[in-house]
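Notes follow once the structure below has been shown.
Every protein chain but one is kept in place in this view of the complex.
Up next, chain A:
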Amino acid sequence: MGAAGSKLEKALGDQFPEGERYFGLENFGNTCYCNSVLQALYFCVPFREQLLEYYSSNKSFADAEENLLTCLADLFTQITSQKKKTGVIAPKRFVQRLKKQNEIFRSYMHQDAHEFLNYLLNELVDILEKESRAAKSDPESCSSSEQIPNGIKTSHINGHVREPLITWVHKNFQGILTNETRCLRCETVTARDETFLDLSLDIEQNTSITSCLKNFSSTETLNAEDKFFCDKCCSLQEAQKRMKIKKPPQILVIHLKRFKYIEQLGRYKKLSYRVVFPLELKLSNTVEDTDAEYSLFAVVVHVGSGPNHGHYVSLVKSHNHWLFFDDENVEMIDESAVQTFFGSAQEYSSNTDHGYILFYERVDVGTTS
């Protein structure tokens, strides 16, 4: 491990970013699903910074109770405060806490990285909301959640009755989808908003993320068995439905639905489809006036041919270098190597390393206008 570390340091040379640490994470038996996601989150700089900031400003009373948030913050602190620039860390407390808290992750079976990410983010949100509610009387403690972007729900925030709190986790990951349904009889459009922390996209062979996003928000007709109950017509009617992105998130997490239940087989199958993802992306199907522009900074990769076994690794962009994290091992890779994780154009291929969760960070608006 020391050799690998020094190799990375040698590769980066004097380009080693000031104050940055690149540490591999030890595997405790099939915990690669966890390690790969943790690396992606660690190199999600706004998330890391806000977590560490929150942790340091709340340390006094966070000592009392251990939870996933404190364990994650501990782990990140441990990495950032390392004297060495590279090496290996054992995320022991975090993994123990995770297993203690959720029996799904307790076994030594192969786990789904997306399920873990989803669980973790929701858990963090819950903890923050709980703490905020408990400390409601003390206005200083929720300092990190006072600025609400774009003014949504601003009018309600002081009422704090049923409106969910917008925590810094929300501010990073939450976007709002609007589900527009147009009754084909009365033409009334019903819009229903829903929040999301990531987008799960259906995939097809030899397509791009752009195309999958387009399909995601394409118009769908509700008819036959699947009619829509129109409030105005007071009956089931044929309708057209489409999803639009009302508020694009700061960090756009895209989950490729590579594990698909095949009814004929009675089990899940891994789709190894080649789905290309660009290093830059724009969401054009937004309600907002400007196209939201994003830049790719992390990819969680599933390695293996089936859903129940395999391995997870991650690709991370840090200070304009791409790095490859495989549990304990950290390597520098060329940007062009990202292309080797798109998937395979043929069903049976020796290449089984496929991009599974993509992390895009919003680029400052203002370059186009």
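Everything that follows uses one rule, which is that a contact is a pair of C-beta atoms (placed from the backbone, for glycine too) under 8 Å apart; a residue touches a chain by one contact, two chains touch by 3 or more; residues count from 1.
Assume contacts and distances are computed from a predicted model.
J.: Can you tell which of "Quinoprotein alcohol dehydrogenase-like protein", "NEDD8-activating enzyme E1 catalytic subunit", "Anaphase-promoting complex subunit 4 WD40 domain-containing protein" or "GINS subunit domain-containing protein" UniProt lists for the chain that's not drawn?
T.: When "Quinoprotein alcohol dehydrogenase-like protein", "NEDD8-activating enzyme E1 catalytic subunit", "Anaphase-promoting complex subunit 4 WD40 domain-containing protein" or "GINS subunit domain-containing protein" are compared with UniProt, the left-out chain turns out to be "Anaphase-promoting complex subunit 4 WD40 domain-containing protein".
J.: Considering the whole complex, which of A:Glu123, A:Asp198, A:Glu293 or A:Asp353 touches the chain not shown?
T.: Answering carefully, the residue with contact to the hidden chain is A:Glu293.
J.: Could you tell which one of A:Ser211, A:Ser305, A:Ser318 or A:Thr352 touches the chain left off the display?
T.: In the complete complex, the chain left out is touched by residue A:Ser211.
J.: Among A:Asn122, A:Thr221 or A:Gln346, which residue is in touch with the absent chain?
T.: Per the contact definition at the top, the residue touching the missing chain is A:Gln346.
J.: What does the interface between chain A and the hidden chain look like in terms of residue numbers?
T.: Listed in rising order, the touching residues are 204-208, 210-211, 214, 244, 273-274, 276, 278-282, 284-287, 289-291, 293, 335-336, 345-347, 367-369.
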